[in-house]
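Yeah, one chain of the complex is gone here, protein chain that is, but the others are all in their spots.
Here is chain A:
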């Protein structure tokens, strides 16, 4: 199974980037091939970036190496082992000397911090003696980590194909204090765990955040007053408001792919059904009915369908319906129960939590329920969220007892399980799209 196979140099289209003049348009042979169990990460040489502030050049290169290493698709070589310690983005490398130490992929970068941060980077294929990609960027001086993430995405895209996922953020629930009375606050961080900031003060329980498609709104569930209710928080202004007043408990909110609507659950007299409402306001539309628990709605990327969980057949299972409601088809049939379905960004897969045999698993299946694969199993794992390129899933894992949850990620091949560093216990990760 050849999942990545790139035989031509890729043209990148990042809005903030301008293509450097290439030495020649290359048809590169360097590529990342992921093929079942015998996959080997691609060794890649990334000397420190040239800079009039060498520590800054070292820092940026370090973030890039860390991103690529954490992807599981690349093996950045120890910079001290390289023939040069600092890259030169202006010069054509001495390809022979790199080939002699078995370096096929080479990254040279430069970064300067002035009124803006100016950076440029070239990825070289030493076997072909050709540039794979050359980019330059200028960004806000306070966004040095973002520069490193944007460069990481450019390298990833040029060698692994598809789109990257490093210039993204994760909103999550930060948990602290004893389990019986734990404080749960919303927090936001870069995808690698850096730059974490709180979004709510912790006076009330705040749970299950989700980004809007433009990454500026977060919808979540807040135990502010009486029963929990769905809230909206605008990241750029810090303003928040209740989605509406529907009397009963509202929870499990998810944006539609155009950002215009929110699907959510409404509980009344023990029955939980799914509704949707325009973000701008108005009356909600009821999408499911009956006395069962229908929750965890997730729109298809084209907005036409909703996958959700329901215990209408006994245990929680996954069901598919039109985005406007109506007849639903059950798609999960394995042992145990299924919940928290999340549609993949490209629409090709559904991620879910499955509970069976006293264990919890994070898995994926096709939207028709076929091709189920479990990616990670433990005492308790829950709540998958997709990276915007659809290749990595973040979730939370809890060892139980008075211990607490941690954020983990796994790729869709079930490899490369990572713990995302957070200061506190953390749960309910929601991955943003690539930042504009």
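Everything below uses one rule, namely that contacts are C-beta pairs under 8 Å (C-beta built on N, C-alpha and C of every residue); 3 or more make two chains touch, one makes a residue touch a chain; residues count from 1.
Quick note on the criterion: contacts and distances are computed from a predicted model.
Visitor: The chain dropped from view, which UniProt name applies: "Transmembrane protein", "Sugar transporter", "Peptidoglycan-associated protein" or "Ubiquinone biosynthesis protein UbiU"?
Guide: In UniProt, the chain that is not shown appears as "Peptidoglycan-associated protein".
Visitor: Kindly state which of the options A:113, A:242, A:330 or A:380 is in contact with the chain not pictured.
Guide: If we include the chain that is not displayed, A:380 is the one touching it.
Visitor: Which residue among A:222, A:340 or A:432 touches the omitted chain?
Guide: Here the residue in touch with the unshown chain is A:340.
Visitor: Of the residues listed, A:353, A:409 or A:424, which one is in contact with the missing chain?
Guide: A:353
Visitor: In the full complex, which of A:316, A:369 or A:388 touches the chain missing from this view?
Guide: A:316
Visitor: Could I get the residues of chain A that touch the absent chain, sorted low to high?
Guide: Touch with the absent chain occurs at residues 178-182, 184, 205, 207-208, 221, 226-228, 249, 251-252, 265, 267, 269-272, 293, 295-296, 309, 311, 315-316, 337, 339-340, 353, 355, 379-380, 382-383, 398-403, 427-428.
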